[in-house]
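The complex appears here without one of its protein chains, the remainder shown in place.
So that you can tell them apart, the chains are marked A, B and C in the order they are listed, and the count of residues begins at 1 in each.
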């Protein structure tokens, strides 16, 4: 099968959906001629023109607020927030407007919009340019959350998100844009709410999403060399959450380790651990463990960022300790 | 001992700290002559003047942003956000500025500010005027979170928060303002990070904070009538979290139920459950259970709000089911 | 130019309807039928009606917390408005919204609980109309207090740059909650900000429904012609407290009285009489009709059921596939 990058896969998803549905359009800072900060929308303005690939002002409140306004009046906006850290400046618009407008207003109108935003550390971004804020939206009723880890999923999930009638916060990871992977020429969709088992194993389940899926796979390989077979589940979306797949894997291995790049306290791992311990009490052979960043702002210096980030070594270590229990 | 309301207790805390320290001042919408939406600061402008009790513009970004600016230059602002729902419009200022400014800028400057805000349902507030958003800040490094449940704590925690050199998000519950309770005349402080055991029991631990402490106590009384002795732990602050007290109680009862008014998914209960199951694996006799609101926007109609809210019946029910396991 | 008689009558009728309905709500609130906080627009009628009557049914409206008049002006039935405020299943937002009135069949898109959130949403509705190639106009409302929020700046500027068919309407009633305008801005007019955005800024007497109507018509014409947004500021006053539990002691009773003397409805009545546009009999029969409409709305709302418990869980997502397991 042909191989393309995560970035190209995203671009194809945008292009195909824009071709398919005239209501789909892009807006955000520098998404036009410039093609977006990470060049995902590069070239689309040539195909679709300035009307459908819109450079906005530097004003995230209006990027998202106008997205909601357009979505409830018949369009299907795909809004780009240049970095996921900036969700804070349009938080009310995402959390309270996009997420709740439908319910508050008679459950009649749909809010079909996608908020694309790149997250994560990539060396020297510091506390306000490296965050993974997905957990904040987990708490928000009405929102869906997608976090693709491969080019295949990037395309399939983005297409599903654009076609979905609900607001989807779509997190892309900066370190994945250049990742190559198999992506078929034919049209396909990856449905929201279906996890993928990236590697089978019976000794321990590792739950991951986005970039950390790759750390999990690396750790699993290394563990396998020591005879430990880890099952790696890529959640793909946090809302809807594929509880069934998660529990099935956990039931099989009886040991679960969650890895995410975001800091631990109040992170998505907390919700996952809370669900699993509740549903599988008495089944698990060990507590559910979280391997995450510590609860500190992300340091700028790469010397500290390395210490900060969860990675395959920390994950392996945690798995080993868990199995030793 | 004399009895005063939660509101009066808060007001006394403000007044005493303003008398004690000229750097302490209030700002927010209508906090001056009007005394604040819930009348907490009523009368303080007469004592301290317009300079120290400042009516701001209707602009939460500047209320918090200016709070940070004042805090890092020698003042100790107490900022009021009229309703906790509006933290969304100044989220970046709280989460990224107040919480991280110190760390990002050389760990030298302190950010001694308090963000007071009323939360919770009180009948007909609807999706954007009733929320309990504490979990969002749990994920934020650098922030502290206080949620007093009694007049005594309201005063003692607010004084501690004002004296603390870190930013504290201070959640008051709307339904508690009129609650009366014992508050000594003498000066005291309730330190941040010390939970209170409100009722002792050996059959089950109920973790609660803010208004839900009272629901927990009511449920505990009703359960006691059926021979079930619940221990009710009032967390008082979520950051710092008194893990020691929580674990000690859980170790004793071996069963834990968490109650909070906020919706379940990604709520503070998830973090609590995740910690407890990890630390007490093999000790617990049952999974940690959460009794929370469902993951839906808060409905306006009181007929639905009642169904929405966790309460003593739902809590009792959950405890009974847990003990039956 | 004076509008046609039927328009004048409609303006009058709707102002009355707004006033009577809101007066009835004062009572219903006192009696406990309306939960939560109730923010009334009594005194604002010339603005809420004068700006909505000239709109088409397919135009969009994004009003704010005093939205009874705007809803009526745009054609939402009094009874579904009232039922909504009373938390009934028959409410225009199914009782789930309360102050979040909506009626998509007449372009009422809803309200933002955080003041000013509606401004950027309106920019999006305007963008949508423009992109779909319709000539629909969007009108959005906010107080002079709310004009201090950042979304005012972001929403208007983006609409200006994209020349969107959005009309930004500031209902300046001198107070935001307890706070007098003099404490929140140095200039006299919110409309003075239009200068910085390079769009027209218009100040009108917000108690003169004809002046309001005219300013709105001009703004609509500009918007439909693709000439972009207008910022209209109407100077008015709210008669009641910020909400129905606020005795508004921060205002001088003389100030309130003086503004009541400038009642927009009384003023319009005098005009209609002086110009002999409607006869005393016509006026009386309009009043009767409107009173009856309000009474019917009250009966309807009082007799409406509350939502069923299951309604709580319904409608969070348009596509709930895979979601329910988490509730």
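What we mean here is this: contacts are C-beta pairs under 8 Å (C-beta built on N, C-alpha and C of every residue); 3 or more make two chains touch, one makes a residue touch a chain.
Predicted model, so just to flag it, every value in this text is computed and none were measured.
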Omitted chain's touching partners, listed by label: A, B, C
Residue, one of A:127, A:190 or A:217, that touches the chain absent here: A:127
Contact partner of the left-out chain, one of B:92, B:153 or B:203: B:92
Touch with the omitted chain, as defined above, among C:160, C:174 or C:312: C:160
From C:56, C:132 or C:183, residue that would touch the chain that is not displayed: C:183
Positions on chain A where the hidden chain makes contact: 29-30, 32-34, 37, 55, 57-61, 85-86, 88-89, 123-129, 264-265, 294-297, 299-304, 307-308
Chain C residues touching the omitted chain (full complex): 148-154, 157-158, 160-161, 183-187, 192-199
Absent-chain interface as seen on chain B, which is shown: 25, 51-52, 54, 56-57, 59, 61-62, 64-75, 77, 92-93, 96-97, 101-112, 141-142, 144, 164-166, 191-194, 239-244
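Note that only the chains that are shown with their structure count from here on.
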Centre-of-Cα separation between chain C and chain A, whole angstrom: 40
In chain A, residues with contacts to at least two other chains: 92, 96, 103-104, 141-142, 239
Junction residues of chain C, two or more chains touched: 93, 96-97, 100, 112-114, 117, 150, 316, 326
